[in-house]
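One structure coming up, written as structure tokens, with questions to follow.
Of the protein chains in this complex, all but one are displayed in their positions.
Here the chain labels run A and B in written order, and each chain numbers its own residues starting at 1.
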Amino acid sequence: MTVADYFLPRSLPEALELLREHGPSLLVMAGGTVTMPLINEGISLPRQVMGLRFAGLDGLEPVDGGLRIGATVTLTGLLRQRHVPMLAQAARRTASWSIRNMGTVGGNLFTPPPGGDVAVALLALDAQVEVRSRDASRTLPLSEFQTGFMTTALEPGELVTGIGVPAVAGETAYLKFGRKEANTPSVVTVAVRVRREEDRVVDARVALGAVGPHALRASRAEAILVGSSLDPGAIDEAAEAAAAECDPFDDGVASAWYRRAMVRLFVRRALEGLAQPVAVEGR
Amino acid sequence: MPEPKMPEPLHVVGRSVPRSDAASHVSGRTRFAGDYTFPGMLHLKMVRSPVHHAMIRGVDLSGAERVPGFVRALTWRDVPHNVYTILGLIGVEPEEEFVLSQDRVRYKGEPIVAIVAETEAAALEAVSEVRLDLEELPAVFDVEEALQAGAPIVTHWGSNAFMFEGHPSRRVRFGDVEAGFAQADHIVEATYNSSPIEQAPTETTGCVAVPEAGGRFTVYTNTQALYFSLDNTAIILQVPGKQLHFVGGTVGGGFGGKVDVIVEPIATLAAMKTGRPVRYVFSRSEEMQVSSTRSAWRIRVRDGVMRDGRIVARQVTSYADSGAYSRQTPYALTKHAANAAGPYAIPNVSIDAYCVFTNRTPSSAMRGFGVTMASYAVEVQMDRIAERVGVDPWTIRFINAYRNGDIRPHRKPAEDATLIETMQAAAALVGHELTDDQRTLTSGPRASEPAGSPGGEAAPAGSPAAGAAGSAGTPAVVAGSTAEGVR
Partner (left out) sequence: MASRIVSFELCGREVEVLVKPMTTLQFVLRNQLGYTGTKEGCRQGGCGSCTVLVDGEPMMSCLLPVEDVAGRRVTTIEGITPVEGLAPIQQAFVDTNAFQCGYCTPGMVMLTTALLDHNPAPSREEAVEALGGNVCRCTGYAPIIDAIEAASASATGDATRDAGVMPDRSGER
């Protein structure tokens, strides 16, 4: 059926009430950059849709050295903030100017691979997802929020209201590799964060995008890095582990084989960039 | 006797003049086919095959008919002349492509039922409600597999090879290629493959058909081949051409992708059946999945080469993947066969170029037709030969370059050879040092006999042009060709 109702709530309580009232059949849309193409092509034929553009979820403020990002902050908004440079970098490498003016950070958590580049950076930063329903609220780590290809831990009646990013501990690197420079789906996206004490890595995050059903942490690679001095041997071993533990797929952008090879290469480049403090640029 | 008039300075020739459509393009005032709307206009969307090859056991329209805004469905029974061949206008046979599928679908995306509705959303919804009962058949996607015994047969006359005057390939025979191989010092062999390429115009294929008073129909279309489309539409609908008025020439990118007469016949039929204007514009995914591509090619080249670099024999076996129907591919094959020896003087040549039917999206025209892939194969092959013989890639081409008056393998003399001059200019641009011989060589005839009679390539099909005298000494040019981008 063509869309019968399009709700544009003016506040969070109004949005949560609509969600409670209409249940899981209510399609929730933020920037529309993923949903609208499906509707335009007749692939998705929802009856009822709720748009969040005016729901007041677009605040972005620094909190305790970190950042609290409203669910409908646009990618342009994320690009312009200066508190967490890796997030600005991730936003900049996502889609194009016009799309960034529409697409939202919250929406990016629901964007299926090979999209969802910002979520990869958020994963490396230990981001927490704020979830509200009419009667309750909870917070869960992003690593537990994304559960499968286009599935999340969201319960009926729940809405993502924001994302909390703790103060960044350590150094970060973000590399996105696509078939062209801009506005391109990812072959692989790599976000790493490494905290060192006296030359030894004490904490590591290696997050990968476009090589699994959702943004993934390469936990074996992380374990290899902890305790190392980010020496070439450890970097090679971590890159190898990340390539082995990711779960890539074939699509029109790249083959699974190629994606795995590029995980090896770009994890290594990201880590080398941190080991030797010279600027690295991913394509 | 009147005084000879002094030539006046030229106003256009030799000068840069602004395009007449420039201001309208940059201000958005140019009207493309999809920009036309009319009161009461209906929207057409297509039910397409979800599989590559199947028998159609049944089509259930009842769900679609219940969708609010549904106006009517068109099936093959509604099409007056449902089987056609685009190149039938220039004598290509047999008629083979179905406007709407009858009992069998031969490629993924083949149109089966046209749905006409009050809004595009209703049309899309009705399309999603049509139930197809299909019995899937084995499909073939490789040109050489398609020619083997036992391969699934795509066509309805029992052969996966298009027949060129009774032969399964377009053939060129010149000299004695086996004698050439026997005489050669080296044999250089290689196979060249290419994928299908979508022309990807920014504006998708589409048209709007409008019923006019007196039984005429005006069709606003972005075809690259206005009269070709009009004539084919007249044949399919079995109406006199004068009943159709095609308005076009403004094409939002073509590159060969809009010459196949795919939307106009069915949109016009829908306008006839409903008495209302009908818009039929491809979505982007239809443009990618359904509109014809440049063929995938497999080209095998076997060359006999002398120690000094002279090519004495060239044998080319080419396969163009036509997809499920021929469209413009036989024409591309003919151009391919005529050029597959390259711009080189080779005394013994044998070419077999096959137009092969498979269960892929029909391929058709794209810039250069079949010549582009011939040039790719031949030029990479020339580099291989240079390597084998031990000369540089420039030298191998100077040694073998054809000259005016050389008889080409298809028995026409070369008339406008410029390979040597082009290489000389290119060498200067990139700073490559040529030998004295290479610097002084020309494409002039080898002996004193005159070069072949002047001629020229015919205007592309569908682009009839006629000069007409303008008023007050101003020339006017009337052309059926379109401004469709050149890259």
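A few remarks follow.
FYI, a residue touches a chain if its C-beta (ideal position, glycine included) is under 8 Å from a C-beta of that chain, and two chains touch if they have at least 3 such contacts.
In this text, all values refer to a predicted model and were calculated from it rather than measured experimentally.
Taking every chain of the complex into account, the absent chain touches A, B. Residue A:V49 is the one among A:L12, A:L26, A:V49 or A:L159 that touches the chain missing from this view. Shown as candidates are A:L8, A:L140, A:V202 or A:V226; the residue that touches the absent chain is A:L8. Residues of subunit B that touch the chain left out of the display are 16, 18, 21-32, 34-35, 37, 119, 121, 200-204, 250-255, 281, 283-284, 483-487.
The missing chain lies against subunit A, touching residues 2-6, 8, 31-33, 36-37, 39-41, 49, 51, 53, 76, 95-99, 101-102, 181-183.
By our rule, only the chains that are shown with their structure count from here on.
Note for the complex: subunit A touches subunit B at residues 1-2, 40-42, 45. Touching subunit A in their complex are the following residues of subunit B: 45, 119, 121-122, 124-125, 127-128, 283-285.
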